[in-house]
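Heads up, one of the protein chains got dropped from this complex, but the rest are sitting where they should.
We just call them A and B in the order they show up, numbering each chain from 1.
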Amino acid sequence: MNRKLMVAVGLAGVVALAMTGCASSTPKASGPVTITYSNFISNGGNEKNLAKIVTAFEKKNPNIKVTVKTLPYDSYGTALQTDLAAGTPADVFDINGPSSYGPYQANGVLAELKGVDSGKYNKALLDSYATSGKQYALPTSFSDVVLYYNKDLFDKAGVKYPTSSWTWKDETAAAEKLTDKAAGVWGDHQPVTYNEYYKTLVQNGTTFLSKNGKKAAFNAPAGIEAAKWLVDKSGTTMPTIADGQGTADFDTNLFKAGKLAMLHTGIWVFGAFADSPANWDIAIEPGNTTHANAVFSNGIGVSATSKHPAEAQKWAEFMSASETMISVRLDSGWELPTTSDTAKLATYLTKGKPENRQAVFDAAKKIAPAPSIGDNQSAMQDAITGELVEAQAGRETVEVALNNAEKKINALLAG
Amino acid sequence: MSTSIAQTALVDKDPQVMTSAPIRVSRPVRSSRAKSRYAFTVLAFLLPSAIPLLLFVLGPMVAAAWVSLHKWNLLAPMQWVGLGNYAKLLSDPITGDVFLHTVYYIAGYLPLVYFGGLALALALNTALKGRSLLRGIYFLPVVTSWIVVALVWRWLLSPSNGIINTALAAVGIQGPGWWTDPHWAMPAIIFASSWKDLGFVMVILLAGLQAIPTDLYDAAKVDGAGWWRRLFSVTLPLLSPSTFFVIVISLINGFQVFDQVYAMTGGGPNGASEVVVQQIYDLTFRYGRAGEASALSWMLFAVVLAVTVIQIRGQRRWVTYG
Partner (left out) sequence: MADALLTRGTAPRASVRAPRSREAKTRLTGIIVLHVVIIVGAIVMFFPFLWTIITSITPGASLTNTPALIPENPSLGAYQRLFAERPFGQVILNSLLLAIITTAVQLITSSTAAYAFSRLPFRGQTAVFGVYLATMMIPLQVLIVPLFVELKTFGLLDTYLGALLPTFASAFGIFLLRQAINQVPRELDEAATIDGAGHFRIFTSIILPNIRPALATLVVFAFMGSWNSFLWPLVVLRSPELQTLPIALAGLQGQYTSQWDVIMAGSVVSVLPMLALYVFAQKYVIQGVASSGIK
C-alpha cells in the first residue's frame, strides 16, 4: 500500500515538474505575428467552418497567424469577464450582441476601429456597434425572428395564410380559429420574455425606455396593450406554462409534430425543421401600428490592450466582411452574414424550405432597436421577464406586473 | 473481544482532537531539542496541505475581502466604497430573500438526504445479492451532471403531463405546479437534490459502517440486544464520526447550493427560488457588481462559519471516537 503511494507521489512530482517546464518555454515570436481569437459563435457544430475562414485569412496574410479558442456559449461571458478583469483578453473576441457591446464600450475595453469600409455592412447592424459616430466593433452575423406557420393546419381550418399586411388582430382571429384543444392543436406560440416584449412595444408604436433612456416607458396604455398581447395568448391560443410552455424545445417540437399552427421564433430553426413532414413557410411578423422585428446579431471586437491592433483589426474585418466568410456561412447554413451586398445573398433565397426566405431580409429592414443600459442590462432583462411570467401564470394582473417591473427598472436606471 | 470493549466504545470519551488536553501516543520529552523535533514533525505533516490552501484559497479569500470594499464591474478600475457594499446589501430586501430561500433548502434537504442515505447504507451493508451492482446504481445520480439530472426531473415533475403528477392524479390528488409555481419550486429542487445526493451520503456512511468491528455486534448479541437496540447502542454511536462529517459537509455545501437551482429553475419563477450563491454569481458576472458579490460572499462565510463552530462545539455531546 505505502509503496504504491510513494510511487504515486513520485509520479505526480515528475509530471508537475514536466508541466512547469512546458509552461516556461513559451516560444519567442519572430517573423509572423500571432493574434488570439476567442469565440463562441463556432461552438456547437461550426468549428470546422471557422477553421476554413482562418485558413483563408492566413493564406492571404502570411505574416499573421490566428490562434482560435472556442468557448461554450453559455459560459462565454464568464470567461471573457474574467479575462477582462485580469487584463488578459484575446486580441480579438466575440461580443454577444449590442446589449453586451454597451458595457464593454463604456468601460473602455474595446479598441476603436478606424478606416472600416462601412459600405460592406448592413448599415443598421453596423451602427449598433458604434458609439458617438465611432466604430468599436463589427457585426459578424445576424438572425431575426419571423412568424412560422403550418400550411396544412391553415388549410384544414380554412384560414388564409399570413401576409405582410397582417396586424395583431388578424393573427388573433386566425389563432382562435386554428386552436382545437380537443385535438391538442394550438393556434399560436410566442415566448413571454423581455426579447419579445421590447419588440412588441415598438410594433405598438411605443418604446421600452423613455427617449433619454433614463426611465422605463412601458407602463402606459400602449405598453399595457403590448404586454396583454403576449400574456393573453397563454391558455387561449397558446399552451400554458403548466403545459410545458417556456421549456427548451417545447415550441419547436410542437410545431414539428404538426400541433402548432403559428410560431414566433428565430430563423435558426430552419435546419431543425428541414426534415419535418409538415408543410410550412414563414412570413414577416404582424405589427399593431407598425412593423418591427427583433434582430439578433453577434459582434467582434479588438481588445484595447492588444499588442497587435492593426493585425487584430484585419482579422476582425475579415471575419465580418470577407467573401470567404460569406460563402462559408451561406454554404454551411451557419448564421447569415451581415453584408450589404444583396446579390451575394441571392443564393440563400433559393436554398429550399422555407419558400418565403425573402421575409428574413424584409424583417431585417425594420429593426426594433433593443434598449441598452450598460452594466445593469441583464438585471433589467431578468426583472421584466420575471414580472411578465407572473402575469402569464395568472398570479398577478398585467397592470400590477408592469408596475412592479417599472419600479425595479427605474431603480436600476437610477444606479 | 468482550462486552466490556463494546461498552467502553459507547461511553462518551472526550474527543481527543478538538480539546486542548489530548492523549498523546508518544509523549515528547520536554527538552528543547525534542520540542523542536516535534514541531518539525508537525510541520512536515501539515505543510503539504497548508501551502496550497494558503496560496490558492486563503489568498484569494483575502483578495475577495479587499474587493468587497470596492465598487467594481470587473471592467473599469475599482473604486473604494468602504463598507458601502455591506450597507447596501443589508438594506436590499433581496439579500434577506436569498438567505431565506437557502435556509429553506437546507431545512428540507438535510433530513431527507441524511435519513435516506443512512437507511440505504444500512440496507446495502447487508448480505444482499448483487450488492455491488446495487451500490453502483445508487451512486449513478451522484456522478451524473446537473444539466442532465435537471432535464430529467423537470420532465418527471412536469405539471400537466409529468409522471409524478399523473400518478398523483390517479389517486385523486391534484399535483402542484412544481418548478413553475413559486411555492413549489424549492420543494422540487429539494427532492431532486436529495435524490441525487443520496448516494453520496450512502458512500460516506458505508465506509463508516465498514470500520465498525464485527465483534462488537457479536458481543451485543450475547447480551441479548435486539436489532433496534444494536442500532442505537452500537451502530449509531460508532457511526457518529461519519455522521458528524456528513452533517458538517452537507451544511457547508447546502449554504452554497447553486448548480441545481441554476439548472432546474434558474432561480425562478420571478426569483422565488433564488439562492445566495446564485445572487453572488449574477452580481459578479451578469450584473457587473463584483464588489457587492464579494461582500455577500463574506456575509455567507460568517453565517456558515458560525453554524460550523456551533457544530464543532456541540460534537462533544454526541460524537464518539473509537
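By our rule, a contact is a pair of C-beta atoms (placed from the backbone, for glycine too) under 8 Å apart; a residue touches a chain by one contact, two chains touch by 3 or more.
Source: prediction; values computed, not measured.
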| item | value |
| --- | --- |
| Of B:A76, B:L168 or B:V304, the one touching the omitted chain in the full complex | B:V304 |
| Of B:L69, B:L124 or B:L157, the residue in touch with the unshown chain | B:L124 |
| Contact set of chain B toward the excluded chain (per top definition) | 15-20, 22-26, 38-39, 41-42, 44-46, 48-53, 55-61, 63-64, 67, 74, 120, 122-129, 131-132, 134-145, 147-149, 151-153, 155, 161, 195, 198-199, 203-204, 206-208, 210-211, 213-215, 217-218, 221-222, 227, 230-231, 234-235, 238, 241-242, 244-245, 248-249, 252, 255-256, 258, 277, 280-281, 284-285, 290, 293-294, 297-298, 300-301, 304-305, 308-309, 312, 321-322 |
| Where the missing chain touches chain A, by residue | 1-2, 5, 8-9, 11-12, 15-16, 19-20, 22-24, 36, 38, 40-41, 43-45, 47-48, 67-75, 78-79, 82-83, 85-88, 143, 244, 247-250, 252-253, 256-257, 266, 268-269, 271-272, 275, 298 |
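One rule holds for everything that comes next: only the chains that are shown with their structure count from here on.
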| item | value |
| --- | --- |
| Euclidean distance of C-alpha centroids - chain A vs chain B, Å | 38 |
| Interfacial residue positions of chain B with respect to chain A in the complex | 73-76, 154, 158-161, 177, 180-182, 268-271, 282, 284-290 |
| Chain A residues touching chain B - in the complex, by the definition given at the top | 77-78, 81-82, 84-85, 103-104, 107-109, 240-244, 247, 374-376, 378-379, 382, 386-387, 389-390, 393, 395 |
